[in-house]
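A single protein chain has been omitted from the complex, and every remaining protein chain is retained in its original position.
A, B and C label the chains in the order they appear, each numbered from 1.
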Amino acid sequence: MPTAAILGCAGYAGQETLDRLLAHPGLDPLALGSDSLAGQRASSLDPRLNGGLPPFVTNAEALAAGAEVIFVCLGHEEAAALEPPPDAEVVVDLSGAHRLRDASLYSEWYGFDHPRPGAWSYGLPELFPLEPPLVANPGCYATAALLALAPLIGAIDPAGVIVDAKSGVSGAGRGLKAASHAGFVLENLTPYRVGTHQHAPEIEQALGFPVCFVPHLLPVRRGLLATCYVQPLADLRPLLEDAYVSAPAVRVLEEGVVPELSRVQHTDAAEIALYEDRATGRAIVVCAIDNLGKGAAGNAVQNANVALGLDETAGLRLTGVLV
Amino acid sequence: MPTAAILGCAGYAGQETLDRLLAHPGLDPLALGSDSLAGQRASSLDPRLNGGLPPFVTNAEALAAGAEVIFVCLGHEEAAALEPPPDAEVVVDLSGAHRLRDASLYSEWYGFDHPRPGAWSYGLPELFPLEPPLVANPGCYATAALLALAPLIGAIDPAGVIVDAKSGVSGAGRGLKAASHAGFVLENLTPYRVGTHQHAPEIEQALGFPVCFVPHLLPVRRGLLATCYVQPLADLRPLLEDAYVSAPAVRVLEEGVVPELSRVQHTDAAEIALYEDRATGRAIVVCAIDNLGKGAAGNAVQNANVALGLDETAGLRLTGVLV
Amino acid sequence: MPTAAILGCAGYAGQETLDRLLAHPGLDPLALGSDSLAGQRASSLDPRLNGGLPPFVTNAEALAAGAEVIFVCLGHEEAAALEPPPDAEVVVDLSGAHRLRDASLYSEWYGFDHPRPGAWSYGLPELFPLEPPLVANPGCYATAALLALAPLIGAIDPAGVIVDAKSGVSGAGRGLKAASHAGFVLENLTPYRVGTHQHAPEIEQALGFPVCFVPHLLPVRRGLLATCYVQPLADLRPLLEDAYVSAPAVRVLEEGVVPELSRVQHTDAAEIALYEDRATGRAIVVCAIDNLGKGAAGNAVQNANVALGLDETAGLRLTGVLV
Partner (left out) sequence: MPTAAILGCAGYAGQETLDRLLAHPGLDPLALGSDSLAGQRASSLDPRLNGGLPPFVTNAEALAAGAEVIFVCLGHEEAAALEPPPDAEVVVDLSGAHRLRDASLYSEWYGFDHPRPGAWSYGLPELFPLEPPLVANPGCYATAALLALAPLIGAIDPAGVIVDAKSGVSGAGRGLKAASHAGFVLENLTPYRVGTHQHAPEIEQALGFPVCFVPHLLPVRRGLLATCYVQPLADLRPLLEDAYVSAPAVRVLEEGVVPELSRVQHTDAAEIALYEDRATGRAIVVCAIDNLGKGAAGNAVQNANVALGLDETAGLRLTGVLV
């Protein structure tokens, strides 16, 4: 059975990736990397973890452990500097370090000069063919925006596309910052990084045109909903339905069914709803995902599955109708 | 001292209006109307209410009590049928029953034929001159959208204006409905009534052109934030700053200050922030209000103050820096 | 493969039971009963449900469908009146209708005279031997209190036991009531039914002595935490550890590990922590469960598994380390 290593296992994305591996019938967690937890047993991260898992090692050790699959759940800059082992079958980078093909954009959008530019495949398998071994896992906002918009290219006016997105607080990671303090988040809603969020160029790269992207911080633990406004040039519903007719992780909702963030929470699925605004002729495409699921760990494991030729949904949380 | 009657005192808007009257130095609560609580003492609504207030009477009795100011906090259809007493100095209707000048629109947007069409003044005193005695208090979404957009008319392209709004659950009232059940609201976010919300024609009436308006239900108790997307034709900041330079209830935030729903919660103030999206040239105008404050009871009392020639801010919650 | 019928599938407990059946390798959903949804397809309850499931039928039809396992997710009084089919291998009643052995208690605690008193087995398999076919699934609060306290009987003073419990709003069901309105629940905490909650006699019946039980309503969607205060007469930790050493759904936390409601949310597991208060000599036993998981549907399916001789954990959500 192929084995996997996780680098940065103590962050949200790392822990969620481990969660999927625990349920994965064909991918064995070989090495759990975490510089802060190295030397401790797995249960030090979470008491739900017990026997059967190796203790934490450093990220460098996890990288060198010889796993066929490597999930990189590190910070952007740390991930950018990483040298992937030549014999890994697939390396999925959940950070933003390899999403932008034009490495010169990193200084503006990520605040550092990219130390190791290279060609990584953009891993959103419903929309783009995957080219392992090097796979850049998309940003959570980009995932939602692209699932909603990419199938519509050519059938919407590329000018004036608006993506008004709302994300739960786990999207900002486990690190301590004022904007993640519960005394700020609870009973609040704020736009943030308007015009400067690093997922904007990622969306533009994939669509071929810029959109006006405004993220908001929601007082929820996890989950993300993107409300996308477009000027339709054709009937959009068939395009969405055709795009995802055989996509196990994406549901296009029937007319009249309201998309709900809570329904995709704790899952690796995406939900897409299409509306028409009669007053202005605009179409509204809403995409809901769990930022840690389809927006991060779920999609990463899906990428690994595709790269390895496994069942695309192995380890994913797609069924179930939790309230 | 002028006296006030509240009709529908047991709903959110009614209770919040009473709250302002309790703090009002120049307006005396004469009659508290509530058909469900009639005959009970004031404290039956809330244990914080005690001596000094009259017991509840029926709404009909409250209407006939001879108050100079009447706050109508009833359902749309009930309010539409009301005959205002001829000797009231000001009647502020917090429902939607008198917001639309074209009475024929009511069947489509409110689901009933208007029984008593008439000319009511649209009571948003920062933007429109008030003409008492009959004052229609604007919808909460319309208030936020108009505070953000009305000063920009002529300086933005009227085509393609988007209003992506998010409101706390109290905006849907105290009545029991599935969409207000905490098991639905908590950890959730949903768009609703896309293209069919009754505040859309109200916004169009005031702006002179339709906008694409999509409301979302937030998992917060109260508060509303409208993110408005426009194509600017001129420098917008001076227009906003000029419009509100002497408006005590509206703050235009300096560049770099992030609007927060929580900062206007429990207040009668509005906050407006202006952003530019370099990638697309769009401007984003964000307005935050408390849906029950500036979006309902606070604005209603402000209207009454203006109509009576009192201090515009009497009874309002505008100062304070609660965390 | 044995088949299952669910009665009351449109309520929280019914939907969650269906959720477990969807993941169950050895129990086939034969009939989905719901008087309100009868005749509609499964997806009318939730868009995540699709092909492969039968349409809804009435509860009477579901009861008569010939399933080996019947999950009764009806209201207390409706469930009390039900006549279980004689050939069912196991009937698990998730309501309170068959929890109290002394049928005369129903008028006081449930507000109705029990129409069909009978001997049902109390289905908490970690603590009590199961005697199918008739199984009363415990109340959520009782489950948490008993998991914390039952192993300690004889080692604690039966006088003065306090159970201070806190539950998410889904514990009150999907029905519309003022106390479940999000405008009441959000940013709130209230005790309720102090001294009159129907889980109190259920706890007393199982322990053999009364406890002082006070439930509180939490502003969370799901999850329940019971903080139990006892006067220890012996070392309690070994008793807890021994009780659950081979219980797959109950974790006794090591000293120093803090119990978290969120860690058991969306799962069928229970977590128990033991503390000592040096100042008073009291011991504190904290038990966290998901009120819809171990507190309802998860335990119900576990009961069915035990009754049928299947893997006790089949269909349950016990693994995973979701953030």
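Quick note on the criterion: a residue touches a chain if its C-beta (ideal position, glycine included) is under 8 Å from a C-beta of that chain, and two chains touch if they have at least 3 such contacts.
Predicted model, so just to flag it, every value in this text is computed and none were measured.
Counting the whole assembly, list the visible chains that the omitted chain makes contact with.
Its contacts among the visible chains are A, B, C.
Could you tell which one of B:15, B:95 or B:143 touches the chain left off the display?
B:15
Given the contact definition stated above, which residue among B:38, B:64, B:253 or B:279 touches the chain not shown here?
Answering carefully, the residue with contact to the hidden chain is B:253.
Of the residues listed, A:47, A:123, A:219 or A:232, which one is in contact with the missing chain?
Touches the omitted chain: A:219.
For chain C, which residues reach the chain that was dropped from this view?
Per the touch rule, chain C residues meeting the hidden chain are 159-160, 162, 164, 166, 183-184, 187-192, 194-195, 200, 204, 210-214, 216, 218-221, 223, 225, 227, 229, 231, 258-262, 265, 273, 275-280, 282, 284, 286, 288, 323.
Name, in rising order, the residues on chain B that touch the hidden chain in the full complex.
The list for chain B reads 12, 15-16, 18-19, 22-23, 45-49, 170, 186-187, 221-222, 251, 253-254, 257, 262-263, 266, 269, 271, 292, 319-323.
Hey, which chain A residues sit against the chain that's not shown?
Residues 12, 168-170, 174, 176-178, 180-187, 219-222 of chain A touch the chain that is not shown.
The rule is simple: only the chains that are shown with their structure count from here on.
If every chain is a node and each touching pair gets an edge, what shape is that graph: line, ring, star, complete or other?
Here the contact pattern is complete, since every chain touches every other one.
Just the number, please: Cα centre separation of chain B and chain C in whole Å.
43
Can you compute the centre-to-centre distance for chain A and chain C, using the mean CA position of each chain? Integer Å is fine.
35
Of all residues in chain A, which are in touch with two or more distinct other chains?
186-187, 221, 262, 323
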